[in-house]
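A single protein chain has been omitted; all remaining protein chains appear in their positions.
Going by the order they are written in, the chains are A, B and C; count residues from 1 in each one.
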Amino acid sequence: MAGSTFGTIFKITTWGESHGKGIGVVIDGCPSGVPLCEDDIQKYLNRRKPGQSDFSTPRKENDTVRIMSGVFEGKTTGTPISLVVMNETQRSSDYSEIASYYRPGHADYTFDMKYGFRDYRGGGRSSGRETIGRVAAGAVALKILSSLGITVTAYTKSIGEFEVNPDKFDLTQRDTNPLYMPDSDTASECAEYLNSLREKGDSAGGVCECIIKGLPAGIGEPVFEKLDANLSKALVSIGAVKAFEIGDGMDAAKLTGSQNNDPFRYSEGCVCKTTNHSGGTLGGISDGSDIIIRAAIKPTPSIFSEQNTVNKDNENISINIKGRHDPIIVPRAVVVVESMAALTILDMMLVNMSSNIENIKKVYC
Amino acid sequence: MAGSTFGTIFKITTWGESHGKGIGVVIDGCPSGVPLCEDDIQKYLNRRKPGQSDFSTPRKENDTVRIMSGVFEGKTTGTPISLVVMNETQRSSDYSEIASYYRPGHADYTFDMKYGFRDYRGGGRSSGRETIGRVAAGAVALKILSSLGITVTAYTKSIGEFEVNPDKFDLTQRDTNPLYMPDSDTASECAEYLNSLREKGDSAGGVCECIIKGLPAGIGEPVFEKLDANLSKALVSIGAVKAFEIGDGMDAAKLTGSQNNDPFRYSEGCVCKTTNHSGGTLGGISDGSDIIIRAAIKPTPSIFSEQNTVNKDNENISINIKGRHDPIIVPRAVVVVESMAALTILDMMLVNMSSNIENIKKVYC
Amino acid sequence: MAGSTFGTIFKITTWGESHGKGIGVVIDGCPSGVPLCEDDIQKYLNRRKPGQSDFSTPRKENDTVRIMSGVFEGKTTGTPISLVVMNETQRSSDYSEIASYYRPGHADYTFDMKYGFRDYRGGGRSSGRETIGRVAAGAVALKILSSLGITVTAYTKSIGEFEVNPDKFDLTQRDTNPLYMPDSDTASECAEYLNSLREKGDSAGGVCECIIKGLPAGIGEPVFEKLDANLSKALVSIGAVKAFEIGDGMDAAKLTGSQNNDPFRYSEGCVCKTTNHSGGTLGGISDGSDIIIRAAIKPTPSIFSEQNTVNKDNENISINIKGRHDPIIVPRAVVVVESMAALTILDMMLVNMSSNIENIKKVYC
Partner (left out) sequence: MAGSTFGTIFKITTWGESHGKGIGVVIDGCPSGVPLCEDDIQKYLNRRKPGQSDFSTPRKENDTVRIMSGVFEGKTTGTPISLVVMNETQRSSDYSEIASYYRPGHADYTFDMKYGFRDYRGGGRSSGRETIGRVAAGAVALKILSSLGITVTAYTKSIGEFEVNPDKFDLTQRDTNPLYMPDSDTASECAEYLNSLREKGDSAGGVCECIIKGLPAGIGEPVFEKLDANLSKALVSIGAVKAFEIGDGMDAAKLTGSQNNDPFRYSEGCVCKTTNHSGGTLGGISDGSDIIIRAAIKPTPSIFSEQNTVNKDNENISINIKGRHDPIIVPRAVVVVESMAALTILDMMLVNMSSNIENIKKVYC
């Protein structure tokens, strides 16, 4: 089926493989009149691209985006925006060996089972490079949200057992360390941990958290298109994500109702909650407080130690993966999480515009 | 927008409020030729209906389902199946008071913000009664899956801090205790805990786990319609669910690659994994091993102690909720989780049928 | 697949067979705050129901609609509106004979080929009674459109070779004759023609035309969701419709560009066209002039003369259909065409709300 499309009104369709000619996305349903240039998008792609620190793969790729359609005289026209990043430095020969077996933790086996064969070069469509399309489209969504007073900010919350210290939480530190952690001290500990793992040829997992500020109350569509349900799908659709939480998440299961309920208070002209265990939704609809979501990301499956697996002739073998791989996925996933959250939030805001007859009259009467 | 539809091919649309005339679902896209009668559905609704134990609301409702269309001479015809449960014992007067204020932890405030007003009787559309439609449709999906050799089984994994002991895990015990726990000893501890909470007018949260056996490899559509992404949306769309996990879930973030990767082995004629940290998917596609998913469910927001909130005149007030409420949601949610998992799995199986040209030729050549 | 859902935002799902328990529709995505009662819907169903003239089947059915959900204190709540009409006077025995063979012009053969068997009673799902769901939902759409200053009016334009005389066109005459023709003289000629056909056991076809007034310019989404493309699908989805036209329709193919182009003029404060060959769209987007569309409707396939066909044992046989049937479909289809046009127009207006950033700011800033 067609699984490469996301969204109902602000709808994106991504395409491309790790070692094909390029990677791209078509944004269909972008409103007209939004100022947009390639730099608006490139700055987000730069946060994702490899080779920027010791903790990402040393491959060098420029990931330069080109706007192919949908923008005229510096503004979106309302027609599809096609964004393309050409692949440049693929060394497909690195991957020829993996054509014959199934790497543990990768999608090699499942792609073969589904499609009968696979583009094995660099993981093909299941490569992390697929997220270029998400980030390019997310940049457009983030720009529109920003013009509506809404910000979406993600960061690394934990790596392995090391977690950001809430007392030292400082978002201004996020971009000062290569791990995108809002706490430089914990970031240093994590760097040490990652170095020790890398020496052993191993890799680490971690948690990415995302906060959305400024979202008005009322966004989300009961009962299946709830805001939290769509954010969950958005984040779990990112490769390597194994869990989604909103607000207190898994911990909410351990609380009692008297601990978990967020009281309402009226103050300074608006209704707000005095706590935010719920993470910004009630009944799947935004309640005007911050949306707080998290994604648990598994350790990079490409590790440099011997692993057992099966080859295409159904023989049990031992393998040693070669190539250039990130020792941790989380830091580069931060901008992907921001992008997916932004795409979800914006789409649901557009979808909500017709939820009551008063809004409809604002546009048509 | 239209948020009450779920699925692409096997598509369901639910309707109805807690205290309206009834609750129902239309299943559109059910294949023809499936034997189906009302009893097939009723047995699942009976697991959901209230009044069955000390730990669910003492309201009595029969929740009798009626097949209105789509079945002829005992078999599905391929046309829409309309299922209706009439509401019977609503005491709307119980709820007249809550019309004027916003209950903490409920969707009262967000519905008002979105729609301008709300059907306040018993929570209206945001009531747990909404899940009747999910369970009725899920029963049909479960019957079809069963005919294809696939089982979907959920249970209560934990309540508050009390968790099923893996050494005592016994699925045959699940239906012998009112908490639907596959471990009678832990169930007894939980019962005690719930009784103590109830005396205090408080409530508990918990975790529901679901295992899907027999699903063939290859189900799930990269990159946005991954199996895990859709299961995540399905479960988080259930009211009160605050987190989703697959396989090791949040814990995967703490592991290293060498711990988390599942080795493949060939044995007894098939490729299988020797561990299942991933929970049955790789790259968002089923890998032939068990699918293992979890939903964290918050404590019932209706508690019987004083709470702060705001009324519709923006006055800060204190309230005491009355009425009949479950001290915990989890046990009655078990069959809802099964239903949503089944609906997702079946729909993605149907969607996968055209994923390669060989399958298409099996049907048309 | 799920083929019983229509619309993107204002989405309807119909269900029910001719001789099942009932017929219904779920409207999902109706904006909140719209005053609605059963009478608003019943008056449209009454125009569709049988037994009202010599030219419709003498079956008597009340087709009484019941609102099951989505309306509270006289207004739509924004949640799904479930509408049900119970079947009353089905005489299934009339149809037992047709179980064994395929009626020419009916869907008996194709349903068997698709689904393996069929509910043969009265045509089952392929019966004209299916349109009850369309008309009930259309009534809601028409009410909303009316509050936005938009009217949708259909009528019988021709029956057989008899066509409304443009010089005598008078919409006030439409509801004064049983054929819903805006020209009583032609209606009389048609009545005579239909009587003569009925005596021979034969039936007639005709054309239904629909005019939409007040639709603002800008509605319709290039390139596949054009307004005319969606109107075309909407009308051709009605059973027995064999052609769709907008504006000059088939005749446009015979014109030259200088004949067919509609000049623009500015006058009395607005841009308008001095002719309307295009029928109200340009590039698939409404241009502010009247939308003019037509549907060609085939003669009733149930005729009372001997016909050749095949039975389920693949034997060539001759049959004589019995039962109660309309000698012409068009007059009862008029309200169905209005309904489908209204559903399309309203949905596309809601979809258009986010087409430019200015509209989005009207709602959110």
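As a convention for this text, a contact is a pair of C-beta atoms (placed from the backbone, for glycine too) under 8 Å apart; a residue touches a chain by one contact, two chains touch by 3 or more.
Every value quoted in this text rests on a predicted model; they were computed, and no experiment measured them.
K.L.:
For a quick check of understanding: of B:S147, B:T176 or B:S305, which residue touches the chain that isn't displayed?
P.N.:
Among B:S147, B:T176 or B:S305, only B:S147 touches the chain that is not shown.
K.L.:
For the chain that's not shown, point to the residue among C:D183, C:E245 or C:E338 touching it.
P.N.:
In the complete complex, the chain left out is touched by residue C:E245.
K.L.:
By the contact criterion defined above, which parts of chain B meet the unshown chain? Give residue numbers in ascending order.
P.N.:
The list for chain B reads 8-10, 29, 31-34, 78-79, 144, 147-149, 216, 222, 349-351, 353-365.
K.L.:
Spell out, residue by residue, where the missing chain touches chain A.
P.N.:
1-5, 7-11, 13-17, 20-24, 26, 28-29, 32-33, 66-70, 72-73, 75, 77-82, 84, 114-119, 124-125
K.L.:
Footprint of the hidden chain on chain C, which residues?
P.N.:
Residues of chain C in touch with the missing chain: 1-6, 8, 14, 102, 104-107, 109-111, 113-116, 125-126, 130, 158, 160-161, 197, 202-207, 216-226, 228-230, 232-237, 239, 242-266, 271, 274, 278-279, 281-288, 296-303, 305, 307-310, 314-316, 351-352, 354-356, 358.
Heads up, the rule we're going with is that only the chains that are shown with their structure count from here on.
K.L.:
Taking each chain's centre as the mean of its Cα atoms, which chain lies farthest from chain C?
P.N.:
A
K.L.:
Quick one: chain A and chain C, Cα centre-to-centre, how many Å?
P.N.:
Distance between chain centres, rounded to whole Å: 45 Å.
K.L.:
From the mean C-alpha coordinate of chain B to that of chain C, what's the distance rounded to whole Å?
P.N.:
About 38 Å separates the centre of chain B from that of chain C.
K.L.:
Can you tell me which residues of chain A touch two or more of the remaining chains?
P.N.:
Each of 8, 216, 222, 351, 354-356, 358 in chain A touches at least two other chains.
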